[in-house]
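Yeah, one chain of the complex is gone here, protein chain that is, but the others are all in their spots.
A, B, C and D label the chains in the order they appear, each numbered from 1.
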Amino acid sequence: MSLFIIQLLNGLQLGLLLFLVASGLTLVFGILDFVNLAHGALYMFGAFICATLTFALGNFLWAVLVALPITGLLGFAVERLVARTLYTRDHLDQVLATFGLILVMDTAAHLIWGPQGIAVPLPPFLQGQVTLTGDLVLPTYRLLIIATGLAAAGGLFWLVNYTRLGMLIRAGASNRTMVSALGINIQLLFSLVFALGAMLAGLAGMLVAPITEANIGMGNSIIITAFVVIIVGGIGSMKGAFLAALMIGLIDTLGRSFLDDIFKLFMSPIAAENSAPAISAMLIYIIMACVLALRPQGLFPPKVR
Amino acid sequence: MSGRGGLTIAVMVLLAALPPVFYWTGNPFYLDLATRLVILAIAAVSLNLILGYGGLVSFGHAAYVGLGAYAVGIPAHHWLYGGLESLGLATVSGYVQFPLAIAVTALFALVTGLVCLRTKGVYFIMITMAFAQMIFYLIVSIEEYGGDDGLVIDTRSELGLLNLDNPLQLFGLAYVSLLVAMLLVRMIVNSRFGMVVQGAKNNPERMATMGFNTYAFRLVAYVISGAMAGYAGALLGNFTTFISPEMMDWSRSGELMFMVILGGAATTVGPVLGAIVFIVLEQALSTITIYWHLPFGLLLMGVVLFVRGGLAGMLSRNKDR
Amino acid sequence: MGDILQIQGLNKSFGGIKATDNLTLAVETGELHAVIGPNGAGKTTLISQLSGAQRPDTGRILFKGRDITALPTHRRAHLGITRSFQITSLIMDMSVLDNVALALQAREGHSFRFVQAARSVDGLRRKGLDYLDRVGLADKAEQQTVALSHGEHRRMELAIALASEAELMLLDEPMAGLGSQESHEMVDLLRTLKGKHSILLIEHDMDAVFALADRISVLVYGHIIATGTPQEIRDNEAVQHAYLGEE
Amino acid sequence: ESVKIGFVTTLTTGAAVIGNDMKNSVELAVEHLGGKIGDLDIEVIFEDDAFAPETGKQVTDKLVKQDDVDFVAGYIWSHVLLASRKSVLDAGKFLISANAGPSQMAGKLCDKNFFSTSWQNDQTPMAMGEVLNRQGVKSLYLMAPNYAAGKDMTAGVERTFKGEIAGKDLTKWGADAQLDFSAELAKAKASGADGLFVFYPGAAGGAFIKQYDQAGLKDTLPLYSVFTVDALSLPKLQAAGFTSVLGSRTTQQWDPTLDNAANKKFVEDYKAKHGAYPSFYGAQSYDAIMLIASAVEAVGGDLSDQDGIRAAMKAADFDSVRGKFTYGNNHLPVQNFYLREVIEDADGMWTTKVVETVYENHQDSYASECSMN
Partner (left out) sequence: MLELKDVTAHYGTSQALFGITLDLQAGQVATLLGRNGMGKTTTINAIMGIVKASGGSIRFDGQDVTTMPSFRTANLGLGLVPEGRQIFPNLSLRENLIATASNHLGLPDPWTVEKVYALFPELEARAASMGNLLSGGEQQMLAIGRALMTNPKLLVLDEATEGLAPLVRKRIWEALTAIRQQGMSILLVDKNLADLMKIADRHYIIQRGKVAWSGTSDQLNGDPEIRHRYLEF
């Protein structure tokens, strides 16, 4: 039983991490209508910048605080140089250009930081484990991730749905020309949103770095999962991204933990041992296909797209 | 003749002439390169049918290529190591393998298309990718066919008088196939069927009001495209003599997409041009530096940012002036 | 001649809004039946249900006596129902003529024809130009649709509806966006269709409505409050109050 | 005149760390040879497989057809080697694996022109299973990536380990490989096993070690790994202070502390040049060049004397950094395997040292399937 609870918490933590990546993506995609494949590259840069700063400043938390605005600036630059000219083009052009950007950023990271990746040390108070009850033990750091993820989710939800800025962002997504003709500096607004998206991606990368490490290619493995999350949730919906991220985090974790046991109930142990990993690797795609087969717009499509 | 018609002919003539010249002048490697290029161009042409003309951005097209290749590899494997004789699938006959590749991919397109085509836009992109990934992991988990280690095709398809072990003949087959594929797609898109598919790209609601069941038309286009990609896959299997799930990875599907867009979506010559530029650049840059992704990425971005309508658009525009 | 279209007890609500409220209406074969009513009364919603774009919650729609309530849009088109859109809906990246040619093609039966080039099918082009000529767009036939002005788009909308030669045409504000002269021309054009097609016309241009309609129904809050000849409607006080003002 | 050697390894993606180490070692070997074998210049052409079998095959084709090399060496990954094998052997060239050791090529697919300076996949985990038996581990939890080598590794340890398997997780691998192991670690802990066996090569290894550290399992669930903790990951782990890796055990056919002259020279010169310990990948690559050199020298630089070169290679008559070894009928080394422990060296650098010899002159179990003798 306690294993089950731990796995629930692990799933929650994975889901929130996914949400951080997906939220920036859904912000830029759902709101600016810009498909940014290079979101993963920003995630990687966040991790690397933070890793470097951790050694320079001697403390992980300080590094995160300094790295956040830097990734924001990086996002700002990407918006200026690449994204801006592409808003009015179709998605395919955006996909192609940002794919090019991935190649550039990955190679740049390789040139700057080398291929080996950087392991990020945590300050002592985050290194230990917290005993919740009896044998419910969780690494302290994972709790920090849970807290950060929840805070970011709340903040974003409020920003997009309940502020005038949020309204303008949504309005701009559907009709830039009109927003501009009604007196709003839409370019600036879009730059800011893009930078915010980059910061969210960067933050996720920074939080992951102490668990895995800052690594070339880390962005490319997360980006597809992040897309799956926002698709399952419904593009442009913060609520959808949040719930889908949790759902996928939980299903993935629980699938990895219990699928083989479940399979053993109705097939031979050997067959179960072989098919369980195959199925659990496919799991998120199966979920996505099922969701889309039943609800072609995702689980929580925003009221309009 | 319009600028683009001239461009198409020029490209195709060059593509036919250069590779054999390389071969005879002692550069067999460049003939190989051209064969791979032409085969991928077939896949890109097939993708262009649904992506360029139909607006159906399939992000799982590499899966069809891969399935086509496995339709060659699996029978060849059983022919060597036994099994499946009862189904007649332990064979190296191209007359079985190629139709099998087409049939399997058409069926896969039909089944997944039924589901995928209910969705639109980016949802479609992602669900096609999801199905491709499922096939990917499925093959990875089948140890009999090498799992993720892949499968070596020890014997190429036997096709009557053609000897596919001869690189020139293999190139010839691929080249003719490409020509046929281009003509086929051209014919389809200009036909009444093609007009419906193109109309449905922009405004399916209007098309329905006119009386077209757009779902059925798109499904047929999707199946045709998938089957053509499967055929390309069968050729690719014969060419590389080694197949692995890796060739179905989403990044491979992405590359096919890029060939189409780079060259110019919804044009006859675009996908071919895209394949040429993509492969040649990849080859040329990677011999210069292992950091070739950097200039390559910059070039991709440059093309998108500054050249609208892909290379075909740019080249034929200049000619028109 | 009987009724080509019968609407029986139709209901459709969106959340709390009853856009169609137990609506019953019949269109006689060959008549031009106008539906007028205030903004937001449910006129477009009615057309959407008739064309198949939206499903009614309850109620039945009979076309030539056959229940079509559950048929998808394209099947209804085959039976002979077409609509025009209040908010222009065209294939923007095709030429003006291709748009109309597609409508003609749809009438040929199935379009699973893979070999002959559509643009070389003589009948499609010639007839397409004919219809464009009728709405005054023949000289724009080869232009990309997106490059036309608003009023020109509105006229294309009508050309497509005409080209479908449907027995029943559901026209949603065809005059909207037209200049005053073009409106007059359009009235003349619609007049020539009378008798050949049954038309359900939605329009806020009262001059046009009174000039054309055989019968008028007034739709308010999702149900019909009056049906009658133009004169009867003009004299109806409730209608005066709810819709016409003192005009 | 020159000897042309094509060397295929991974120079991009995260796995380029391995490729770089191999490249450094090859270059060091060429340097030690003075850039010449007899009268012939050594020309090494490095190619990047980008961690993908298709790319690996393409660059191999290029080496064979365009550059017309005499030897093709390298290959980190089994699937890349399997994909490229035919291109090299059909062209009648020599193929030397400096790392990958798929069972097929040790058995059914063995070839007269194929040699290995590494091992067969199963051998290292088999040695680990043996160690576990000796240490009295009663139950074991297994974790590895879900791909061919991962399955080979778990199969290898299961073949020799006599205790009970408390559980096994094969995790997602490939482009979107799983790097967060919280769920598996929780399971492993809950299983109550005495030990945890893992195989996580490359970047995944570092990630695994960190999470193992964060989960605080060092005392309750000792770690036994193969190909996970190596000279490439240790500096990173040391920089980040993950001390739980100190003392962890791993098996291998080579170690920087092996006491022979060739190894001393290799390790010391490597350290002097690159400021770090070489890894086993590097050691095997160094050996590959030395093997080629010994064979070319044996035929007096006559590269057309294929039979002579083959016979000379088969003799393995060179100073290997792992000490003397012989070739089995399948042209795979028959060699010792050692148990190594992670320690801090005199200069404060983390590295490994040999604890004991697990196997002496061990031959892989597929040799009998090979038709050569």
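Worth pointing out:
Just so we're on the same page, a contact is a pair of C-beta atoms (placed from the backbone, for glycine too) under 8 Å apart; a residue touches a chain by one contact, two chains touch by 3 or more.
Only a predicted model underlies this, so the values are computations on that prediction, with no experimental measurement involved.
Across the entire complex, contacts from the unshown chain go to A, C. When you scan C:23, C:53, C:77 or C:148 for touch with the missing chain, the hit is C:148. Where chain C meets the omitted chain, the residues involved are 14, 17, 37-41, 43-44, 86-88, 147-152, 154-155, 173, 176-184, 204, 206, 243-245, 247. Listed for chain A, the residues touching the missing chain in the whole complex are 164, 167-168, 170-171, 173-175, 177-187, 302-305.
We take it that only the chains that are shown with their structure count from here on.
Set against the Cα centre of chain B, the chain with the most distant centre is C. Measuring from the averaged C-alpha position of chain B to that of chain C gives a distance of 44 Å. Each chain gets a centre from the mean of its Cα atoms; for chain A and chain B, those two points are 32 Å apart. Listed for chain A are residues 110, 224, 277-278, 281, each touching two or more other chains. Contacting chain pairs (ordered by label): A-B, A-D, B-C, B-D. Listed in rising order, the residues of chain D touching chain A in the complex are 12-17, 19-20, 146, 168-172, 175-180, 182-184, 186-187, 190, 203, 206-207, 210-211, 214-216, 232, 236-237, 239-242. Of all the residues in chain B, the ones that touch chain C in their complex are 187-188, 190-196, 198-199, 201-203, 205-214, 217, 220. Contact residues of chain A toward chain D in the complex are 2-3, 6-7, 10-11, 13-14, 17, 55, 110, 114-122, 127-129, 137, 139, 141-142, 210-213, 215-218, 220-222, 224-225, 253, 256-257, 273, 277-278, 280-281.
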